[in-house]
Structures are given as C-alpha cells and as structure tokens.
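First the structure, then my questions, so here it is.
The complex appears here minus one protein chain, its other protein chains still in place.
We just call them A, B and C in the order they show up, numbering each chain from 1.
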Amino acid sequence: MTDEVKVAKMTTAQAIHDALDLALAKDPKVLLFGEDVSDPSGGGVFHISEGLSTKYGEHRVRSTPISEQAIVGAAIGAAIGGYRPIAEIMFMDFFAVAMDQISNHAAKLRYMSGGQTGVPITIRTAAGAGMQFGAQHSEMLEAWVTHIPGLKVVVASNPADCKGLLTAAIFDDDPVVVIEPTLDYWVSGPVPEGEHVVPIGKASTARPGSDVTLITYGREVKFALEAAETLAGEGISVEVLDLRTLVPMDERAVLESVARTRRAVVVHQAVRRGGLGAEISALIHENLFGELEGPVVRVAGPNTPIPYAAELESLFVVDSADMVKGVRKAVQQTR
Amino acid sequence: MTDEVKVAKMTTAQAIHDALDLALAKDPKVLLFGEDVSDPSGGGVFHISEGLSTKYGEHRVRSTPISEQAIVGAAIGAAIGGYRPIAEIMFMDFFAVAMDQISNHAAKLRYMSGGQTGVPITIRTAAGAGMQFGAQHSEMLEAWVTHIPGLKVVVASNPADCKGLLTAAIFDDDPVVVIEPTLDYWVSGPVPEGEHVVPIGKASTARPGSDVTLITYGREVKFALEAAETLAGEGISVEVLDLRTLVPMDERAVLESVARTRRAVVVHQAVRRGGLGAEISALIHENLFGELEGPVVRVAGPNTPIPYAAELESLFVVDSADMVKGVRKAVQQTR
Amino acid sequence: MTETLPQRTPDKETLARMFELVTAINLTDERFRTLLSSGRARSTYYSPKGQECISAAFGALLRPDDYCVTMYRGLHDHLAKGVPMRELFAEFLGRVTGTCKGKGGPMHVTHPASGLMVTTGIVGSGLPIANGLAWAAKLSGTDQVTIVNFGDGASNIGAFHEALNLASVWELPVVFVCQNNRYGEHTRYEWATSASQVAQRAAAYEMPGVTVDGNDPVATYWAADEAISRARSGGGPTLVEAMTYRFWGHIFGDNMRYMPPEERKAAMDADPTVRYRNWLLEHGHLSEAELASIENDTLAAIDDAIAFALDSPPPGPDELYTDVYSETVVPA
Partner (left out) sequence: MTETLPQRTPDKETLARMFELVTAINLTDERFRTLLSSGRARSTYYSPKGQECISAAFGALLRPDDYCVTMYRGLHDHLAKGVPMRELFAEFLGRVTGTCKGKGGPMHVTHPASGLMVTTGIVGSGLPIANGLAWAAKLSGTDQVTIVNFGDGASNIGAFHEALNLASVWELPVVFVCQNNRYGEHTRYEWATSASQVAQRAAAYEMPGVTVDGNDPVATYWAADEAISRARSGGGPTLVEAMTYRFWGHIFGDNMRYMPPEERKAAMDADPTVRYRNWLLEHGHLSEAELASIENDTLAAIDDAIAFALDSPPPGPDELYTDVYSETVVPA
C-alpha cells in the first residue's frame, strides 16, 4: 500500500460490500445474484448486499429461488453470454446440491470446448464452524473444490484481503470460488478505500519468523498469529504464511519459507483426512525432504461431522492452543 | 482361500452379479435399485443385474427415474426403515448431482442422531477413464468421498475382490461407496464361488518386494504389477500394496511395508492435486520420516479435466511406464 | 372452523388433542424466545409460531409408528409427533440428555421411538428420504404412513421434483406437507415461485394436490385425514399445501424488515391458537375450565422440561468421536 491509499476500518462484511459495490460500478457486465441478495429480500442473509439492488437495479442484483443448481447454471450461462456473474451460495455445505454445475460445467467448459467458452464467474460462499449451526451449515469444503481442475479457490484471513481477493476473483477470466469464513463477517480491520486488488496466486507472510513455518489460510490465520505470539514467549520464532489463494497455490512462497525454517506446520479447520493439508504436506516433502528437520505436522479438524453442542463444536475447531502444540511438536523433531 | 472353496473364472461384471445375487438370496432386506437395473430395462446399462429382478421381484430390484438425489435419498430412507439398499449411480461423475444426499445425509445421519439412525447403504458406481467417454463420464472422485467422515470407501483391483468387497459393503452397517473401475467390467480372473467376503479395512500385498513399496488401488494395481515385473528385470524389487479399502485405510499395512522398504510410491488415476495420494504421502512422512531414504513419490493424473481424443486420454491415464519412472525416481533417492 | 365453509366437526377427543398440541407448540415457542432473549440459554432457533395448527392436525391423526421427516423449522412437528419434551428441549440446548446427545441440535432432531426419523437443515432434502421410509413400509407390508414437512421455498429445489415424481411412479404411502408461510428466508413467495399455489404442482406428477387454510386446524385435519387415509390404504402420495404465516421471521434475531408490518400485524391479530381457543369455547366444544386445565398442564410440562434441559450437562468430550461409524469410536 502506498501512502496515497486511504484506509478505513471495516468489518469483513462491509469490505465485501465495498468490493461488490465497486465492481458493479466499474463494469456493467458484473452481476450479483443468489438467495435473498436484493433489497426487497433484505439485501442478503448477512445483509452484505444491502443497498446494491437499489443502486444498480434488480436486473443486476437479483434474488433467486432456493435452487442452487439454477443459480450456478445461470451464472455459467450468463458468463458464456458475456457477463461476469457473482453467484452467492449461502453456505458452503450447499455446494453439495450444486456440485454438478460447479464441477462438471463451470470448471470444465473451457477445457471441453478447446478454449472457446471460458466461464468468468465468481462463487461466493460462507463457511466454517463456530456458530452452533450444526453438521450441515458449518463445513469448510475447500478439499472438494481444490481437487477440481479448472477452478481457482481463494480464502481471505482479514477484511482487506477479502475485498482484494474478491475483486480479483470478479475480474478473473476463470471460475473462482471465494470462501468467506462466516464468523469473520463481524470481524473488523483496516481496509483500503477505492479499488483494491489482491492478486490471485500470491501468499502473504503474516508474520516473519525463523524456526518454523506455519502455513494456513482463512480464519485460522488470526489464531496462528496468537499462537506465534505465545510461542515467541517460549523463544520459538514462527513464520506465519497466509496462503490466501489455494488454487493456484503460491508454491514458491511455501517452499522458500520452509527451506529457510526447515520445519513446517500446516493448519486448517476442515477434517484432516484428505484435507488440503495433505497436499501441502506432500508438496513440501517432495521438494524439501533432505532439508527438513522433521516431517510436516498437520493440525486439522478430527475426522468427524461437526457437532452442535458448543462444548463439542469448540473441540472440533482447531484453535491457537492446538497450533501451539503442533509447533512444539515440529520443533522437537530434529534429524 | 481354503482348498474347499471352488474357484471359477469370471469377469468383474459377473463377479459383481454373483455378489448381488447371493446377497439378495441371503437377506430379504437387501434391495437393489438405480437407473435401468431391472430386467424390463435391460438389467443395467452394463447388464450386471440381468436376471435379478426376474428372480427376486421388481419390488426388490427396481429401475428408477433419472433422479440421483431421489435414488440416494430413497436408499437412505429405506435403510433407516430397516433395509440394506444398494443404490447404483451409473458413473461416479454423477455423484455431483447427489452429493447432498451422500455427504449431508448418508454420511452424517448416524452422528447427527447421536447414533440412533445408522445408514447401512451401499452406493455402487463405475469410474475411471479409458473409454473415450470424455470429461464428464470418466472421473475417479475418491478424494471427494474419502474426505467425508461417516462414509467408508472401497475399490477393488480384481474380480474376486470386487465380489468380496461388495459383499462386505452390503452387510456393513455404515454407508459404503463401492467404486468399480469401468474398464475392469470386462476383465476376468478367478473368483471364489458361493459367499465370499473381503473384509473392509484390510489391504493386500499384491506382490511382495524389498526395495520400494508401490501403494495403489483399483485398476492401477494391474499396471503396478506389470511395472514391478519390468523393474524386477532391472534388479529393483517392488512390493505392490493393493489398498482395497480407502476408508478406513489399512494404515498398519502401509506403514509396515514402507518401514521395511524405506521407499514409497503412491499411484492413482485421479488428478494429483488434492488426490488421495497426498493423504497417503502425508501419512507416511508423519510416521516414518526418519526411516525413509527419500520423499514419497506420487504418480497421478495431471491437474486437467479428462480429454476425449484417445491420444490425449491415454496420456492422462497413469500407466505402467509412468509407474516405472516413479519407482526409478524413488530408488535413486538416498539419504 | 372457517366460518364461511360448512364442514364436519371432529369429535371432542380430537378437538381436545389438537388444542393440546397447539398449546404445547404455542407455549413452548413463547418460553423459548424468552429463554433466548434473556440469555439464559443459547440455541439456533427457527420459530414455528403461526404454523402450529398444521402440525397439530397431522399430529392428531398420525400413529406413533408412522414416520415423520421434517426440517430446521421443526419444533412444532417434533412436538406434534410426540417427541418427549425433556429430551427435545435438551437437544435444542445441546445437552447430553437430548434426543441426539446434543450432537444434532435443533436442525437435526431424531427420535425413532416417536417416529421422528429425520430433521434436516438442507432445504428440500427430506423429501427423497421420506420416499425411502415409505418404500420400506410398503415393502414390509405394514400400513405405516410417512409424512414430510417442508416450506414453500423448498418447492423450487430439485429434490422436491425428483421426490414427487418417484413417489408417484412407485405409488408410495407418503404425504408431502408444504407449510406455505409465504417466505423462503427473506424472499417473498411470488419472487421465487412460478406457481400461484404450490399444490398445483401436484398435477405434474398426476398426484392429488390440495391447498388448505393451515391456520384452521379443523380444515387442515380433514385435508390431512384424506391424504393419510389415501396413503394408508395403498392409494399413493398426496401433496398438501397448508397456507400459514411465520410470526417471528426466519430465524431468532431476524430484523423482519422485509415483512410488511401490516401483513405481519394482520397475521398476529388472527393468532391461530387464540382463534381456535375462542372457537372451541364459543361452539361449546370445550369449556373454559377444560381449556385452562390443558394450558396449565402443558405449561407445567414445559417448565419441567426446560428445567430438565437447563440442568443437564453438555456431552462429554469423547462424544466428539463416537457415532461416526457403527464401530464404537474412530480415531481422531
């Protein structure tokens, strides 16, 4: 950020609103639709799009029936027809009803057409546990979408990146899944005013360090920073790498950092088995095996559905204490 | 296999038919349904269930509309109502239209009900490339389902295991996804006659060896054995481990073998990024880091959709030459 | 009860039973909202207030062994199907004494002993599962009926369509109960739904479809009776659309700004519990003493159940790992 850029304090919800507002203003081809998004239906279930249909018209900011296949399908068609639609799928668990449009169509139409029909859509979705919404409204399912060639996937850890990554997603020529940690909607932070783009594919060093690299994304970055602070007190210097983009992943940044620290911990809320942490772990071992002090440590959700009771849910969710343990384990390992 | 068991030569399709026939005969609670499965509609698109509706009645072996959500949903409901339904989803790519029933319901209802409503269903599905069926009829999507707690997942590599694992799946009290490599339907091999159960959760050593462990499953086992044969000629002794069950994985067998050989190659047809190979790689590194000669090598599909042209499709599909290369790479690595 | 339409009156026992159920739903909802606003308990809560007569009518007709599938807005259905209040409320509050040990929560209440088989949080997803339960009953040769409750918004999702078609071609003993409260979350019916009435969609499946005033327990009772009898006697499925209104918006805490205040006021002025009570009294079906006794007994039961729930402990940490598979515990 240069000095000229004004910064305002905003919640993540406001930052997203801002990104949507600016994108709709900039390009008449940008559309926003999904359940409840227009003003007569409250401007979105989290009130994120409040005011936008009044400002840009209900033909551009439009509430839909509860029909996720129809929503994603319409986004795909409109994209092929020349638009840049942003489709909102209220919770990521509901990807399950629209996976065919997402995987078999949005992701593959460019390839199957030999490059003729790109699908520049953005799919925004709220995800993550911690609200006692139970097993069907709390999942992080990035592992499903990162395994689908043709999709890009981003997850921001703070309001500014939320704005910047969403803006990049909207103007990207490929389908981008934007995962928004639900609980973060009410978290605030400094956000650059005016157009703000965080390029897709670039990780960010949330905290520099030298003993171990903690690689994570989304809501877990905050807790990783807390963990790093705690560990600094124990004399352990943790570098926190915020991936920001999951596909295409900034492998260079990951490998450069781990090559320096020689130790890595990968953290995510999603369940451990087959989570994205496995991919990152494999990647690091494949590239840096001889330089590591020990194996990459994974800190992730247990292999269970997400329970309702607050006490169990908070056990399910990876927190900074879990990360502290993971880092200590990584540090104890020496060749 | 004891001496008493008679063995017959069968195709995989016949072995599956046999398993279904025996299960339907054994337990009146077993049901089979899906598109085209009954005799008036040809006994299944691969003719696997031919004769079964005539033998057991169309109330038990029933053709359905093209409605995958309704198919899996009906299986779940009937299971909760006391039955053991086998639902057929013609190709695994079509899981995309039924993921909500599979992930949000079949997998979670036991947990969400605090153990009251188990869902003893079997979902059979054909998967894999090689028939020029294009990007939407060829995918191996085991990474999606192995990431869902509550599901079990099996993939057989030969007709006998196909029969045995399917039988185990049908009589298992949890939802089991049975992935059947499409091209293998026409491959034949020896199959035990009468009831034959291959327990869920047990890997099998397809070929013993001492220099490197090649871990794979499904159709790739055949090619792994070819690769092992080729490599034997070069003086490299490859142990081929056929996982058979992906969840719950036989981690003991994997770790025991790799602890001996100190080198591992993981192979699957599914695309590399976020594939199950990453999980297996992470698992091995986490447990055996200090004992490995080098990092686990992954041999997997490229991160692309599946192309139609035969020449490209065969490039996409991992074959024994790719495995040979992978093993050579693993063997060259020394600490 | 709808004064303009002459209709049969159910017997006194039925009328009383429906009043018991309506009262239980109405008072539970009142208590719950107070409990949550006071901060004494936390729960994800989708108030069913306004829709109580629909559940009461079906509840008065269904047998304990009939199956019921419902959804996140399900408290009224749970109570009417006979899920015991103590376990039910404990589940809402995430306690180990709950129907599901606190692991499911309000969106996933299950209680097979009272035939409450599935509560889902995914719009429309209960319908295909209800077919399976109905199929099981049909295969077993019992005369159990399955009902599945869902909203007007759910009539636009794919699962609705697939389920109604399958139920029709397989002639399943299932009743599809659309509780049309005119909104799907914050979106008005007309904005989302191309059919003037959901019931008219039944014709697409050559299935009987009927729209009834869901705030009139007597009218709903007869519509439910016809549909249940049809299913029970092998006549196949029915789509029943019961017109109603949500008093408290989508979820507890909803600002309800998208609901025109006059519309909401009109609905609340015609509170179906109050209307039914007055009607019972005016027509001499139940005396003030009888009504008050039902109310007092219900209130006592609710207070007992709430106290039970509040006093119950949360599930222990090991519960995180159980019930994932049929085998006792899975490794974390």
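Convention: a residue touches a chain if its C-beta (ideal position, glycine included) is under 8 Å from a C-beta of that chain, and two chains touch if they have at least 3 such contacts.
Note that the structure is predicted; figures quoted are calculated from it, not measured.
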Exercise. Give the labels of the shown chains that the missing chain contacts, considering the complete complex.
Key: A, B, C
Practice problem: Determine which one of A:72, A:141 or A:324 touches the chain that has been left out. | Solution: A:72
Quiz item: Which residue among B:12, B:103, B:116 or B:136 touches the omitted chain?
Solution: B:136
Quiz item: Which of these, A:10, A:89 or A:109, touches the one chain of the complex that we don't see?
Solution: A:109
Quiz item: Which listed residue, C:29, C:162 or C:185, touches the chain dropped from view?
Solution: C:162
Quiz prompt | Hidden partner interface residues of chain B, rising order | solution = 35-36, 40-42, 45, 63-69, 93-94, 96-97, 131-137, 302-305, 307-312, 315-316
Quiz prompt | Where the missing chain touches chain A, by residue | solution = 31, 59-60, 62, 64-65, 67-70, 72-83, 85, 100-101, 104-105, 109-118, 120, 149-150, 152, 172-174, 248
Quiz prompt | Interface with the unshown chain - residue positions in chain C | solution = 156-162, 164-165, 168-169, 191-196, 200-201, 203-207
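Criterion: only the chains that are shown with their structure count from here on.
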Quiz prompt | Chains contacting each of chain A and chain B, listed by label | solution = C
Quiz prompt | Farthest chain (mean CA position) relative to chain C | solution = B
Exercise. Provide the C-alpha centroid distance between chain A and chain B, rounded to the nearest whole angstrom.
Key: 31
Quiz item: With chain centres defined as C-alpha means, what is the inter-centre distance between chain A and chain C in Å?
Solution: 36
Quiz item: For chain B and chain C, what's the span in angstrom between their mean Cα positions?
Solution: 41
Quiz item: Which residues does chain B have that touch at least 2 chains other than itself?
Solution: 100, 104, 111-112, 149-150
Quiz item: At which residue positions does chain C touch at least two other chains?
Solution: 100, 102-104, 108, 120-122, 125, 158-159, 324, 330
